[in-house]
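Only a single protein chain was left out; the remaining protein chains are all shown in position.
Chain nomenclature is as follows: A, B, C and D, assigned in order of appearance, with residue numbering initiated at 1 for each chain independently.
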């Protein structure tokens, strides 16, 4: 009989893509292996996956969150070591970093995609108001002012209700320009820089300036409110992640464009957050380990990269072999990879390993800063204090 | 004040007609007793007067005002329920006082009325108890007390003494009569006890199957029952009914003779009979006989008598005391 | 089979002693009636026999077996509750049949017994109804029927006829007597009705405040009451008590004379008296008198009499019928 | 005089009452096996922690962290305080209104009673997901339903993005929860009111005790045990609550932790959230503390209030 390989995932939205494109492509090549895509709600995924792994009822293939969450599973020996998997050589160490041990020696997931932050804008609105793409901070705020004074559009669609918008689409979006991407991130991890340093507080000061351009009652505006505001044409700019592309394409009735986070001053080196987001690993207790490995090998192949990236524009392949994409918006995002320096979200690696968790704290403080509950300086202090309470970086010793 | 007028009151439970057009006028201050066989509609009628049961047809007037659709609270009545319906969470004292308290009666007066009622009903030792801690008779007395303290213009009593012992029953009966005289309130009283009915009532209403059979003073009903039903219902033991034809009487169907008017003799008399059964009640002796001509005959003899079953005796009765009924069961007046 | 033995049964509610040491032997097949004033402990005693109330002391033997601690179901009894305790969710038929069904009696026999009981109690039209849809008397009959169909060896009846009308009461009483003869079951019966007690009982037990005052056949109690309490309790209207000193009698404290033994005369007699109140009951006339020497006197006259209040009459009574009581209230036997 | 006997009644039925065991057994078995044993297993972890990758017995160390560590204890007490507010609002708004609705519904011969009952209970039937979603929409300043409605009654000025403000979010959520759960006290009290015999109410009517005073003086005292139950259920429910806040405000119970209650705190700790990994040991510790708080409340009720409540048999 056919062996059935089950995939655990939080990507419920992708169910159609898997069922209609990815799985048939695989099964056509590998008769005798059946693949079932069994997603869970994203909010429940970690908890339910952990429970299932502990009890031994989890699926064969595990979709991996980046960094610590998966590392933890690997340490508990719930994810198999895939260092020697055929096809992993298709990925650069940087691409694999999110799913490798700190020392980079072992890799336990096959990277699938990363997401890039930036701003999506309503092209029709920009054209109508005669605004060109802002390159620098000043241009950015000038554009916002212009939209605001016109009054037809809400300048920017973002809310603080769910907090993560403020942190992810706000702080992590524009921040790398100030802390200089990987350089600052590494310094933070090593303890050479602190969150109270100007490089890390500056993005908050920028965020504070966003407040007047957000919609009425942005404090209670949810993520889907923001999405709808933008796609229904009521807002001009949307601080975004590339994962929005597919949805926006299907919902927006106007032309869209995208621009990367504006640099502080003209001529500055620009940075973008190009964040590894999703990968797949092998449940070490899988009864169909061989078949599952076959599948993973296929995921590591350029073929998969091409199917995936085109089926889900906005999720950019991490595979070294270049992928041809058809979606213009996606191409726009990915085109920044050259001129802009890529970095991952500052809080993801190592720094969110303890309690309090820097990522979650950053959500709270980003929202607080925009809401006016905390000043940028206070926010920095709070974050650093939380981090200090458990994190002892090598440099500080 | 306090008069009551029922005009062709009818009541259905589903399609089952329980009250079949009851017409009755009760004067202010009158004491009217409802009697009738179990299930004839006495309680239903009382509840309709109280406003606890919607009537299906007809109207009810209290104090000349149509209250057919007024809520019970607006009718100025007090009621003693056949099932007591005490407030389980209140002490005996509060059970009695609650209605007054609600009406805003001053505390001192409530206390005074409650203590008066409870002494009248021998309830003093139980004032602090709750209904569950009382015996059946005690509960019934609380129910009476609750109605009595309110001193309304119209009292409705549904078999209020059925669970009391003879002595207490007599005593309470007298108290109710006294209360009636003192308050001059109208009282409607349902009972199965003939003595109560005869002694308390200004007028007795005999009901049968949802209809009034006869209304009249106790002696009127006793001496001049309008029909076989009333004749048989009033008086215990029941009146003897003898087929007139059997003893050669003409112009009537049935002859009725009360047991107390039947005389027995061992030596002579009109009809021979055999004693079937004898009940010795102390003050009276009830003798059940079987006569070939008369059929079953019951005789009630004053005092104790040494009759025994199977004895042969002679039965006689004075024709002057006989009641005559025609083919329809209606009394033939002389 | 079916005999009952109570040995110094005592029962407390909290610190309140309700049964103060009751000793009683009831033979198999006997019909024993409990009487006593309201609240004296009749129901409690019955419930103790049934096993519904734990007794605080003493023991209860049924069929010579100690059942003091046995659950009710094991005692082989049937009981009619003073509060009926019908199953509200079951029809009349099922109320009666449930016990049999539970015992695994064949359906045909259940039907037969239920229909027999319901015809005996005139309940046929109501078999499909639920208790809420019945009148008070009908409910009471269902309660009786429920006990009757089970035909156990020991019946406990708590005022089973209190809500029935006179005719039905006589009829049901006779049915119970018949049942008793047919089943030869032991029956314990609580009632307030003197007639019921006198006619049904083999023996009457008079209770007062949790103690037995006297046990005896009806005529024994009536003719030879052991003390003032029993003398006053048995017989209605109550026995007249006259202070012996007042009429110059020696060697006794109180003289008792039953109202039916008092004679009145307009012309001559032993003691003059004034009529206070007259009750006309049809078959009898009760005359309440006030005499200077005797105090209150009640006379019960057979038939109708035209006495009226405030009339002056002479009261007499035959000494042969008088009861004598000493200082402690105990009867002096001659 | 007879020698005085102690009036207490000893339960003398000595025969082994197997039926008691038989009645208890099925519930006991299922409940113990599926509920208590796993729970005990979980709570046990509060005495263990991960030391160098191995689960080790650490005694009360986890509790020391929870109460001693400034951050942990801040979160705990913040959640506890918020929870008290949450509970107080339910007790003061949900239960009185629920009881009042039940009283109105039990008006005799009320037409459409079943309809009203269903309508009022409907919110309780909805899943938290629906409730959170729909109220977020209604209160959303973007969608504009709430401002629009307030405008109708000239009250638009009081509108604010309530769910997004630290000073109003908790109250707003409590009221949403009240809206959702009001049917529960209503149903329970309604069922209790139904069991009051007609005749007692009729007697009250005859006594002139009608309307509200009938409710206060007759019905309320008779359903007091049911009110005790709803108070306990509210208490237990509120101190265990988490779903609504989880769905409406997210696991971080924002803004700025202002809607964090013990339940959300526990779930965040136990199951983790986003990058924060679930910490079973600390989670179990929080759960144990919560359990003790609730147990204390329930015991207080069981041993002081419930024992004093009189029950009436009908």
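Keep in mind that, in the parts below, contacts are C-beta pairs under 8 Å (C-beta built on N, C-alpha and C of every residue); 3 or more make two chains touch, one makes a residue touch a chain.
Everything that follows uses one rule, which is that contacts and distances are computed from a predicted model.
Student: The hidden chain: which UniProt name fits, "Conserved domain protein", "Carbohydrate ABC transporter permease", "Dihydroxyacetone kinase subunit L" or "Na(+)/H(+) antiporter subunit C"?
Tutor: Of the names offered in "Conserved domain protein", "Carbohydrate ABC transporter permease", "Dihydroxyacetone kinase subunit L" or "Na(+)/H(+) antiporter subunit C", the absent chain's UniProt record gives "Carbohydrate ABC transporter permease".
Student: Determine which one of C:10, C:42, C:93 or C:146 touches the chain that has been left out.
Tutor: C:146
Student: Tell me which of A:142, A:198, A:247 or A:377 is the one touching the absent chain.
Tutor: Per the contact definition at the top, the residue touching the missing chain is A:247.
Student: In the full complex, which of D:160, D:187 or D:261 touches the chain missing from this view?
Tutor: Considering all chains, including the one not shown, the answer is D:187.
Student: Touch as defined at the start, partner being the missing chain; which of D:66, D:89 or D:105 qualifies?
Tutor: Of the candidates D:66, D:89 or D:105, D:105 is in touch with the missing chain.
Student: May I ask you to list the residues on chain C that touch the chain which is not drawn?
Tutor: Residues of chain C in contact with the hidden chain: 50-52, 71-73, 77-79, 81-89, 98-99, 102-103, 130-132, 134, 139, 146, 150.
Student: For chain D, which residues touch the unseen chain?
Tutor: Residues in contact with the chain left out: 11, 17, 19-20, 22-24, 26-28, 30-31, 33-39, 41-43, 97, 100-101, 104-105, 107-110, 112, 114, 116-131, 133-135, 137-138, 143-145, 148, 179, 182-184, 187-188, 190-192, 194-195, 197-199, 205, 211, 225-226, 228-229, 232-233, 236, 240, 242, 263, 266, 270, 283-284, 287, 290-291, 294-295, 298-299, 302, 311-314.
Student: Name, in rising order, the residues on chain A that touch the hidden chain in the full complex.
Tutor: Against the left-out chain, chain A lists 12-13, 15, 38-44, 48, 51-52, 54-57, 223-224, 227-228, 231-232, 243, 247, 251.
Definition applied: only the chains that are shown with their structure count from here on.
Student: Taking the mean of the C-alpha atoms as each chain's centre, how many Å separate chain A from chain C?
Tutor: 92
Student: What residues in chain B touch two or more of the other chains?
Tutor: Correct list: 83.
Student: Multi-chain contacts in chain D: which residues touch at least two other chains?
Tutor: Nothing qualifies.
Student: What residues on chain B touch chain D, complex-wise?
Tutor: For this pair, the touching residues of chain B are 47, 50-52, 71-73, 77-79, 81, 83, 85-89, 98-99, 102-103, 132, 146, 150.
Student: Quick one: in the complex, what on chain D touches chain B?
Tutor: Per the stated touch rule, the residues are 197, 199-200, 202-210, 213, 217-218, 221-222, 310, 312-314.
Student: Can you list the chain A residues touching chain D in their complex?
Tutor: Residues in contact with chain D: 43, 46-47, 50, 67-69, 72, 75, 159-164, 215-222, 225, 228-229, 347-348, 352-353, 355-360, 363-364, 367-368, 371, 373, 386, 389.
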